[in-house]
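Moving on to chain A:
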Amino acid sequence: MKKVYTRPKSLKDAPFHYCPGCGHSIIHRLIAEVIDEMELQEKAICVPPAGCAVLAYDYIDVDMVEAPHGRGAAVATGIKRVRPENLVFSYQGDGDLAAIGTAETFHAANRGELITIFFVNNAVYGMTGGQMAPTTLLGQKTTTSPAGRNAARDGHPIKVCEVLAVLGGSAYLERVAVNQPAAIKAAKKAIARAFQHQLKKTGFSLVEILSPCPTNWKMSPVESCTWIDEVMSREFPLGVIKDSKC
Partner candidate 1 sequence: MKRLMSGNSAIGEAAVLAGCTCYFGYPITPQNELPEYLAKRLAEVPGGVFIQAESELSAINMVLGASVAGARAMTSSSSPGISLKQEGISFLAAQELPAVIVNMMRGGPGMGNISPAQSDYFQATRGGGHGDYRTIVLAPASVQELADMTARAFDLADTYRTPVMILGDGMLGQMMEPVTFPSKKKERQLAHADYVLSGAAGRPSRRIRSLILDPKEEEEHNWKLFRKYQRIEQLEVRHETFLLDDAVMAVIAYGTAARIARGAIKRLREEGLKIGMIRPISLWPFPVKIIQQTARHIHDFFVFEMSTGQMLEDVKLALEGSGYIHFYGRPGGVVPTPVELSRIISRHYHQSQKRKK
Partner candidate 2 sequence: MGYTLANAAMLEDKYVTYLPSYGAEVRGGTANCTVAVSEEEIASPVASEPDFVVTMNQPSFLKFQSILQSGGLILVNSSMVNVSTARGDIEVVEVPTSELAEQLGNIRVANMVMLGAFIKVSNLVSLQLMLKNLPEILGEGKSKMIKLNREALDLGFNYLKEQT
């Protein structure tokens, strides 16, 4: 019998704790696949977030250190400056990266830190129970915007890639999704491209990944995937936002 697929070496043999239809498991696997394919397992150091993916170290089999909520880019900066030969990446959600950690992210990008951030945008605070995130869409109902996000009261969804693109230190910014096979393939390519940028020392790299959260969106997994195509990606258009020469 021909083996067509196997669990990546960098992915631990442990069942994911994530909800059915959640994007984290796919993203974890994609990162592990790319680490394997680029032979980076022995070089990689990961900074997992506060949030559902805080347990990433139970799954992705590389060195890991937890950062306080929002400080992933600062911790990654400290590691990378001491160990420039290692591959350093953080994995952060929308609250972690674009609310409490905005300053850390913005300035790490501006300094052109040679780190990679995987920014999982699911438009809500997942682990704490579905509160409004900085990327929640206008009109989207969450537990803290029960009547829907109102721009006058809550501000606008933040387009992280577009904001970081204007900074001199950012080298590679792409927005992808993990809601259907073609998108997942593109996401994997973006992850590899981001690591290439880091290894070639061109500057700061970030991949924003639109990811379904059926539980907090109060949708079925299939509805969630459709919603990303029909609603979410209108606000957050997919594609390369910045790709400096590499």
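How these were chosen: all candidates are chains of the complex that A comes from, given by their letters.
Here, a residue touches a chain if its C-beta (ideal position, glycine included) is under 8 Å from a C-beta of that chain, and two chains touch if they have at least 3 such contacts; residues count from 1.
Model, not experiment: these values are computed from the prediction.
**Q** Which option touches chain A in the complex, given 1 or 2? Just the number is fine.
**A** That would be candidate 1, which touches chain A.
**Q** Which stretch or stretches of chain A touch candidate 1 in the complex?
**A** 41-45, 47, 54, 57, 61-68, 71, 74-83, 86-87, 103-104, 106-107, 111
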